[in-house]
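Working notes for the structure below.
What you see is the complex with one protein chain gone and the rest in place.
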Amino acid sequence: MKFDNSQPIYMQIIDEFKKGIIRAELKAGDKIPSQREYAQMVKVNPNTVQRAYREMENLGMVETLRGQGTFVRAGEDKRQEMAQEMANTIIEQFISQMRSLGYEDRTILAMLEKHLEDLEEDEEVDRV
Amino acid sequence: MIEFRQVSKRFGSVVALDGVDIHFPQGSICGLFGPNGAGKSTIMKLITGINYPDQGEVMVRGAAPKAQRQLVAYLPEVDHLYPWWKLAQAARFMSAFYPDWDESRYKGLLSFLQLDEQMVIGKISKGQRAKAKLLLVLSRRAPYLLLDEPFSGIDLLTREEIANALIEGYREGEQTMIISTHEIDEVESLVDRVVFIEQGRIQLQDDAEQLRLKRNQSLVEIMKEVFRNGSQQV
Partner (left out) sequence: MAASKFKMFKSLYLKDLREARVEVLIVAIATLVSILWIFAKTEGDSRMIIMVPAVALMGLAGFLPVITSFRILGREWGQNTIYLMMSLPVSGTMMLGSKLLVLLSEYLAGTLLVGTISSIAIIISFPDLLPELNRQADLILMTKILISLYAASIAAIVYLFSCSFLSQLFGKLFSRASGFITLVVFLLLLFGPGKFSPELGWNLHYQATDIASSIAFIWIYVGITLVLALLLLAASVWIWERKMEL
């Protein structure tokens, strides 16, 4: 995994696990790598990984059972909540960035629809 | 914890450090960044007790560095091992002086770094020698680890191996590691604290993640900016 070095790495680690849970690749009860294993896997400072894991516990995403390891705790409700939250964040970022370029909301909406239509056509072409 | 209070050091007419205050928190991996001749090696030598400050004081876990030498594992920039030593001899020598020497860790790192005990230090490549130096330092469970330019003059592949060995051997919370380098991209995700130094003065010291959060920049970008501004001030 490659990190964007201009953003806090522990946040990127959390996002990575969030995405895994949202896409249902990680389900409640699944074991995730230990902090040490994960640090070695992604070649990141173990203190940073520790920070990410601690934060994920606070967020209720995972729980660490003494002597057994760290497990995904988020159930379906939590998954949907997280999906919603992440989607909201992305949309908010999108909107604020578009607005900062001077686009009006109506134009933004129109552009988005146009873009999605184009994408759909492209994908149809691909399928044929 | 390592603390510098108003430390100045000069060599002849050259000012190596000019009234610096530095705080290396317990259990962190600190990057000591700056161009060549910025004062990085002097900081390392002051912590090891092989230099003395002209002014100010350096404290290692609350005492003078000279009294804490058994707590510090020091990898100097120069090749400091006897060229006629076999790795095994060097290891036996080190183990006589440091009770924190960990033989099983030594064996593990030996194979991790693809080194052989029978290698003669003066006869191996520069990259292997760099790994040998690292092996001897990391085989100790020392509370303080000082690595002065561990990547200098070493090929990319070996750099990666060294970085991996550092993470592999690091013990969270217990160990305080200071890595000095002018090649930040090698350690970008390895350090959690950074000290930028230039011409004997500290330009910036902070938590690495805080800096990224505040400035939306990578450490490499931050360094470029810090040193550009720093030079302008002079």
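Before moving on, here are some points about what is shown:
Letters A and B mark the chains in the order given here, with residues in each chain numbered from 1 onward.
Note that in this section a contact is a pair of C-beta atoms (placed from the backbone, for glycine too) under 8 Å apart; a residue touches a chain by one contact, two chains touch by 3 or more.
For clarity, every value in this text was computed on a predicted model and none was experimentally measured.
Considering the complete complex, the chain that is not shown touches B. One of B:H80, B:R171 or B:K224 touches the chain omitted from the figure, and that residue is B:H80. For the chain left out of this panel, the touching residue among B:T48, B:Q128 or B:Q205 is B:T48.
In the full complex, the hidden chain is touched by chain B at residues 11-12, 45, 48-52, 66, 69-70, 72, 74, 76, 78-84, 92-93, 96-99.
FYI, only the chains that are shown with their structure count from here on.
Every residue of chain A that touches chain B in the complex is listed here, in rising order: 3-10, 35, 39-40, 42-48, 50-51. Those residues of chain B that touch chain A in the complex are listed here as 27-29, 163-164, 167-168, 170, 172-173, 188-192, 209, 212-213, 216-221.
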